[in-house]
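For this view, one protein chain was removed and the others were kept in their places.
This part shows chain A:
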Amino acid sequence: MMRFVVRRLLELVVVFLGVTFLIYAMVFALQGDPIAALAGDRPLPDSVVRVLRARYHLDESLWQQYLRYLGGLLQGDLGTDFTGRPVSERMASRWPTTIVLALTAWLLEVLVGVSLGLWAALRHGRLADRAVLLGTIVVSSIPIFVLGATAQLYLGVRWRVFPVSGTQDGWPMGFLLPAACLAVFGLAAVSRLMRGSVIDAMSSDWVRTLRAKGLSPRRIVGVHVMRNSGIPVLTFLAVDLGYLLGGAIVVEGIFNMPGIGQLLFAAIRAHEGPTVVGVSTVLILIFLVISALVDITNSLLDPRIRRDR
């Protein structure tokens, strides 16, 4: 077991180094000088550009820049953006919004997704099942910016059910609509995953045995089936939390929520290497840690995973 954990953590380090370098290299490779682009189409004087390039080490090679960055990172320093603000500070002011948004969306996925999936599975093959299947396909195939903009126009502007934008209404009203738009895709996946596992379990030998022993259907589903079919769904939900925390660029944009996604988007547009890499690094870390945890937990729950290695 210990070997598995160590191995998994070593993998994490390698992936982390590889991915941060890749992102750094990609931002570096973007065409155009980020300092010259600072002022849009209004050129900055040469002397200003020169000082700023030196100040943010843009005159160094990719390797020098990356190693300097990595050095800072190991000391917990995420660097500064091109106006001198520390990236960690800029992120700190945005985490609350993103975390609340992600958790709200996640909660919706859990509650609605699991219940829908269970409900459909228990009515396997009937109209309700088909309706859930069709509904989730339709909703999750709408591009999120269409969904978000439409929801905002009708529920926000026309019918005034939810605020149009911003977080000033607080939780839950200010977060429900964007969270719902964000949750739609994961929700569809969760419900279908849940449906599939429950159907599998319901037709398994051990459920037949339980039935034969005279257990009530309620107890069979509520205790035994749920526990067994929960593993794939929980795995998915855990990984999905990582994605949700990854910042919902489109949804945060449409609903004007000052979160991590907006920061990342603005930084990409401005070719702001340190911010893009800083934000991505933290997101990658979150994602890697969550998936490592999931793998380790799964291996604890299911010895077969350990043996495969």
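As a convention for this text, contacts are C-beta pairs under 8 Å (C-beta built on N, C-alpha and C of every residue); 3 or more make two chains touch, one makes a residue touch a chain; residues count from 1.
The criterion applied here is as follows: contacts and distances are computed from a predicted model.
Trainee: Pick, from "ABC transporter substrate-binding protein", "2-oxoglutarate ferredoxin oxidoreductase subunit alpha", "Chemotaxis protein CheA" or "Sulfur oxidation protein SoxZ", the protein name that UniProt gives for the chain of this complex that is not shown.
Mentor: This omitted chain is identified in its UniProt record as "ABC transporter substrate-binding protein".
Trainee: For the chain left out of this view, which of A:Val132, A:Ile220 or A:Ile254 touches it?
Mentor: Checking the options A:Val132, A:Ile220 or A:Ile254, the one contacting the hidden chain is A:Ile254.
Trainee: Using the definition of touch stated at the top, determine which of A:Ala149, A:Met226 or A:Ile296 touches the missing chain.
Mentor: Here the residue in touch with the unshown chain is A:Ala149.
Trainee: Just one of A:Gly79, A:Gly174, A:Gly246 or A:Gly273 touches the chain that is missing; which is it?
Mentor: Checking each option in A:Gly79, A:Gly174, A:Gly246 or A:Gly273, the one touching the absent chain turns out to be A:Gly246.
Trainee: For chain A, which residues touch the unseen chain?
Mentor: Against the missing chain, chain A presents residues 30-34, 36-48, 51-52, 55, 83, 85, 90, 93-94, 140, 143-145, 149, 152-153, 156-157, 160, 163-166, 182, 185, 240, 243, 246-256, 258, 261-262, 264-266, 268-269, 271, 283.
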